[in-house]
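Structure first, then comments.
Note that this is a trimmed complex: some chains were dropped, and none of the rest were shifted.
Chains here go by letter, A and B, matching the order in which they are written, and residues are numbered from 1 within each.
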């Protein structure tokens, strides 16, 4: 099997797209296109990249155009996860000029954002790879309403996903530990009450905390804001008994040394919350 | 009257927040906090800025915490539009530890993003101000589902809003002109069919197109990708008969010269689609 990134199920994406169209169309629809473009005008267009990057959101864009007008022909030229160069065509469109021009922005807003996330992720993955086997993973610092899409874009960029929400894994953070009264008691409570299919991770700031955490047993440790040397010592202390995850101050410059520490995972918030978009644009091919 | 930026109506923001909580809580809720934090633990916390910037989204954050748990006390220390320095406290929280820790991420994801937009806008506004009276305005390149909030954040940063959607103003773009068969015919059709309270703007790429547009009469012209010298000639040609809007390749470096051309408006997509977040974080004050 040649593995291709599976698209998100249509039933999951469709509500987001319908809401996005309602937001953009308002109450009166596209007053410009309705006034200026004849009802029977047809249009042939391409969506191309204006930048180097990695594409994501193609299935979402296709669904957007098809929800708006099921008669549009939309062909994907670059599937999610593909690297593109400026000028590369990623999608071809043909059909009603009104439909294409009205639906364009909703499709592009999502595709540009998701491709931006994929591109940022891919850059980090590439920067880390020569130094160690660490996976680049995203966080819950995603755009409200778009988490599933943004996590998909991270996968398109070669990254992996951390938990999707508060309910699918235990992640004990500093404030939890403070309220609980210590790392050990927090882990014990989590083990007593979390489901058996739920992994438990604990955030530690120091090697002392790490030692305490390991003595109670966890599935993963989040090593927060440690420098590469400390990370390496932490990895050695853990000795394969748990997944090790580094977080904090991860950039294209620092990700190499962090990866070199031998951690299993490097989590990065900014690939979802602060990645600039990848500039994709729609251009007319010719009017038909 | 001392004008303060009005918050968005509660009925408009509440659905977004409820959807955001469902997304983050999933089916089982916060399994970590439920397991680790005692039901009766109380918590006192502040949300502070870790960076210099301009704050937005405070009313949204308050509403988030209050929707999740109406018994939380939440006090705004810095209203939307306020400049902050690292360490400044922007919000104070007191109440159930479980509620605060569970609701934290939804509130922060929105507040960080909106503050990032306000900060980017404010930077552009400041960079343009010495050179000319141009307003910095945003576009429709916003995050699907969050347009109202992101446009509000632009206002918090000192910018202004362009149209909110396809229905509240006519903006004739290059593809419309291509399909219609010319600038003049497009403008005529728009005038014939758009409502009387709807302004009409046309995008022009050249001074020839501008001349044609002005001969038909429009409320505003979008001068796309023109260099400052050409912009200045365009502004002179228009001579106050329409609003002049510059767009394309606007950065902190270029915005000054663009503003110096005398345009009324400078529209920028990246303040909404690519601004990095402003890093806000929640810290425990003391457990009570």
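Things worth noting here:
Quick note on the criterion: contacts are C-beta pairs under 8 Å (C-beta built on N, C-alpha and C of every residue); 3 or more make two chains touch, one makes a residue touch a chain.
For clarity, every value in this text was computed on a predicted model and none was experimentally measured.
Displayed in place are 2 chains, all sharing one sequence; the entire complex defined by the structure file totals 6 copies.
In this text, only the chains that are shown with their structure count from here on.
Chain A and chain B have centres, each the mean of its CA atoms, that are 22 Å apart.
Within the complex formed with chain B, the residues of chain A that make contact are 16-17, 19-20, 23-38, 41, 43, 45, 97, 101-102, 105-106, 108-110, 112-113, 116, 140-147, 164-173, 175-176, 178-180, 186, 189-190, 192-195, 198, 270, 273-277, 282, 284, 287.
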